[in-house]
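The complex is shown incomplete by one protein chain, all other protein chains being positioned as in the whole.
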Amino acid sequence: MSHNTFGHLFRVTTWGESHGPAIGAVVDGCPPGIRLDLEALQAECDRRKPGQSKFVTQRQEDDRVEVLSGVFEDDATDGLRTTGTPIALMIRNTDQRSKDYGDIRDKYRPGHADWAYDTKYGLRDYRGGGRSSARETASRVAAGAVARQVLNALVPGGVTIRAALVQIGTEAIDRANWDWEEVDRNPFFSPDADSVARFEEYLDGIRLAHSSIGAILEVVAEGVPAGWGAPLYGKLDQDVASALMSINAVKGVEIGAGFEAAELTGIDNADEMRMGNDGPIFLSNHAGGILGGISTGQPIVARLAVKPTSSILTPRRTIDRAGHDVELITKGRHDPCVGIRAVPVVEAMMAITLVDHALRHRGQTGR
Amino acid sequence: MSHNTFGHLFRVTTWGESHGPAIGAVVDGCPPGIRLDLEALQAECDRRKPGQSKFVTQRQEDDRVEVLSGVFEDDATDGLRTTGTPIALMIRNTDQRSKDYGDIRDKYRPGHADWAYDTKYGLRDYRGGGRSSARETASRVAAGAVARQVLNALVPGGVTIRAALVQIGTEAIDRANWDWEEVDRNPFFSPDADSVARFEEYLDGIRLAHSSIGAILEVVAEGVPAGWGAPLYGKLDQDVASALMSINAVKGVEIGAGFEAAELTGIDNADEMRMGNDGPIFLSNHAGGILGGISTGQPIVARLAVKPTSSILTPRRTIDRAGHDVELITKGRHDPCVGIRAVPVVEAMMAITLVDHALRHRGQTGR
Amino acid sequence: MSHNTFGHLFRVTTWGESHGPAIGAVVDGCPPGIRLDLEALQAECDRRKPGQSKFVTQRQEDDRVEVLSGVFEDDATDGLRTTGTPIALMIRNTDQRSKDYGDIRDKYRPGHADWAYDTKYGLRDYRGGGRSSARETASRVAAGAVARQVLNALVPGGVTIRAALVQIGTEAIDRANWDWEEVDRNPFFSPDADSVARFEEYLDGIRLAHSSIGAILEVVAEGVPAGWGAPLYGKLDQDVASALMSINAVKGVEIGAGFEAAELTGIDNADEMRMGNDGPIFLSNHAGGILGGISTGQPIVARLAVKPTSSILTPRRTIDRAGHDVELITKGRHDPCVGIRAVPVVEAMMAITLVDHALRHRGQTGR
Partner (left out) sequence: MSHNTFGHLFRVTTWGESHGPAIGAVVDGCPPGIRLDLEALQAECDRRKPGQSKFVTQRQEDDRVEVLSGVFEDDATDGLRTTGTPIALMIRNTDQRSKDYGDIRDKYRPGHADWAYDTKYGLRDYRGGGRSSARETASRVAAGAVARQVLNALVPGGVTIRAALVQIGTEAIDRANWDWEEVDRNPFFSPDADSVARFEEYLDGIRLAHSSIGAILEVVAEGVPAGWGAPLYGKLDQDVASALMSINAVKGVEIGAGFEAAELTGIDNADEMRMGNDGPIFLSNHAGGILGGISTGQPIVARLAVKPTSSILTPRRTIDRAGHDVELITKGRHDPCVGIRAVPVVEAMMAITLVDHALRHRGQTGR
């Protein structure tokens, strides 16, 4: 059991604090012989990198990923390949801006884990949130980029994992405009080109009000074969929920129809089947690609709710270490909507979860 | 890693199929020396028992729990106490009604895991859903009843875990009427006495239409001390989500404000703090008692969406084993709304999750 | 993590106490579709059964194994087959002879865990050793019998696992006489027919002296393909050592040349290789079939030392619960040499370890 590892057979252990010398991940259980494209890996990390628009933190980090182990290249291996040993990934922290931490050192930031953390551990690295900082998600994205390449090697035809932001605060996209190509063209990772100007204006208002705002994201994995998962405590949807809920600031997760399923009748909710040319076809996907904990071959669809950034420039009431009532303004370079940069993180966690289940399936069935 | 176990230090492994001789659970990791009240344990199981109203399955099961190991009584121990060894619980299946399984043996029930299951395992015990049957939840409730007693022994003052049904289909309770006492007085586990007649009428309509309906449940744990959980992959909310999503038919989980948090600003979402006489006080609980993955001492609040029962008397299109298009009516004694009897199961999973975290906290901190 | 489970993907969790109503095991992670021969399973258990000669305990137990879940038979499955769900095995305790436990309840038996156990747990089921009783090994043998059948289904050509007793006290077998067929023909599980009379006389002397004696066992697994294991912390030899050391009374384990390897030179210890008609051939097997933690395809060979039974009729000095110096004679029906009946248990643990590694290999390599 670990509190810093995700996965069972494909295991990602992350380490590092926001203002320490580096952060990183050890990817253990990666199958051998898989070609690893380091440029594609870096490209994933660049998507999550801070400072790329005015709607995200202005912290400047290169986020160059060093691969320290677990890969090997000689002429017999035809390019760089995984060896089946742990892949150690490291990202140096470079922009630990010199600053006075006095305020957040002694005052507990509301909405953050500060007080609970101190209660648990008796001390904490308060610089930039320490271990609780969203900076940790850079390690997830790097590990997820490995996972994505492994998944494509394991599954004939490959698995396509894509996430998008579908709502900021009260502003939702128009699903009729959904275009996956659009997601990487705008700073919001929105699949709806028409939403962009609206999101900009809305988010500017939030920033000017010295506040922040929540968001809803959707992630879809296409190409997952039927049969991954298990009927009870290793349900695929259970592990997707766990993966997404492990991301900072996530407060809700739903699969397929999700909370709307509560209002559906059994007649409407049934994903009826017909025999197609290449196997069974489902006539709808209320299940989100998972029935009884096991993948059906349909796209896996999940949504998650991200709460607003807790660090805001508006004073909030709190207490300090000495037990006094105080007020706190959280200065710094914070994302006004942490949901935005969560998109690559969500894809990473989905990729890690799916590789883990691909390997577990082999172990379960002996095939 | 196990696909039939929940928990890490307090581990519940369930076994058994709907129409086999028995089902059961092994509760491993239970601390020693805890008094176990077997009558209270049986009473928990009786709450979940089928056949207690016309709104649930008419299967008749006594659900008598046998405790086969892990407890001991002699004058030195002052009553029956846990010994720290595995507690084996067994429930005999008694009402495996003789019937013709032909239809569900050869036809895949839409909305069920049948097809995915066959694809994965290559064979299945189709009798009553086999391992996928909701009957498995009887084992969870028995194990959860142990967990509840352990939790009360470990936490001074005890932990109160209560769940309720808050919505059936489009019919929601009025939260102004919330009364925990009411929950065990009506067949819906509703906390709102005024909702009962409305739910009855609504559900009668659903049954007469040969359909079924989804539901939303809420669970609240009071008395959990601050400090349980971990900042990243052992987040308490992550494990609560995993626990609830492991229950059959659950399609969504949210903590605290949940999906509503997406629409909140950082100003409104902040759970501000003041110093009270007995420690810090939070002025709101949007976080649902968990910040940064760690409990805050506030009530832990979660909600979950349950999809409608897939087994209905209305014919649905599907395929059979031979790959032919067919129609299927699922006869049998099915709950029209599986959300109803999920209430004791939800409490059980919360109790198991919390005991596990109570023990993990000791292991993490060395205290 | 569990203290009552062995294995990672093929997991055996045992439960039960010597004088409780029953003992049992849950075998989780068993691949689906494997034919299970229940008579062969029972036959394994009968080999370990007490009361079969004067050299073992006279406790009378039928040791009938009930299979409560995880198997299914219909015409489509061609006989009873595993379903991939947990296999629950239960053995009723029948000969819990009514007796006065007063002495071992209050006095700590030297050589047993009594005092350490009480110190750890604060209480214990002292009847017949409770959870620490060698009776638990009946569950291992039942689970190991499942493992053996799974192994033969997974590995083309099958895997043959055989153990034998090679030394009792100072009396060793003559390895020149080794005959596996002989093992089940004598009450000592000795592979050397000539040793039997010698062992009888020696052991009679031990019994008459109101003492007991240790033993050395050897186990050989033939047919294990090359490639199982891992280079570091999932070494196959590490897990074999762990499996054997988990058996009651075992104090030492060695693989291949074992402790003799300390006296070998690198020149002599090298298992040289030549190319044979069906692949590489090793010219010796000092490694015991495992190099760098990975199986080589040679027979896996391990030996283990079992200490003498601690329960003897000769008075030994000890203390009681109240902290007084006392003397204790341990009456009861004890094996004079627990090493003898350990033979089927050793085979069972080897089988469980190997199935686990067979499945882990699939998960590791993705093949």
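Each chain carries a letter (A, B and C) given by its place in the written order, and its residues are counted from 1.
Here is the rule we go by: contacts are C-beta pairs under 8 Å (C-beta built on N, C-alpha and C of every residue); 3 or more make two chains touch, one makes a residue touch a chain.
These numbers were taken from a predicted model, which means no experiment stands behind them.
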item	value
Chains in view touching the one left out	A, B, C
Residue touching the undisplayed chain, where the options are C:Ala164, C:Ile294, C:Ile340 or C:Val355	C:Ile294
Among A:Pro50, A:Pro86, A:Gly111 or A:Gly144, residue touching the chain not depicted	A:Pro86
Omitted-chain contact residue, chosen from C:His19, C:Arg81, C:Arg131 or C:Arg162	C:Arg131
Touching residues on chain B - with respect to the absent chain	1, 9, 29, 31-32, 84-85, 150, 154, 231, 358-360, 362-367
Touching residues on chain C - with respect to the absent chain	1-6, 8-9, 14, 108, 110-113, 115-117, 119-122, 131-132, 136, 167, 169-170, 206, 209-216, 226-235, 237-239, 241-242, 245-246, 248, 251-267, 269-275, 280, 283, 286-288, 291-297, 305-312, 314, 316-319, 323-325, 339, 360-361, 364-365
Interface with the undisplayed chain - residues on chain A	1-5, 8-9, 11, 13-17, 20-24, 26, 28-29, 32-33, 66, 68-70, 72, 74, 76-77, 81, 83-88, 90, 105, 120-125, 130-131
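In this section, only the chains that are shown with their structure count from here on.
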item	value
Chain copies touching (chain A, chain B) - same or different residues, decided at half shared	same
Taking each chain's C-alpha mean as its centre, the one farthest from chain C	A
Intercentroid distance (Cα basis), chain C paired with chain B, Å	38
Length of the line joining the C-alpha centres of chain A and chain C, rounded to whole Å	45
Touching two or more other chains - residues of chain A	1, 9, 231, 360, 364-365
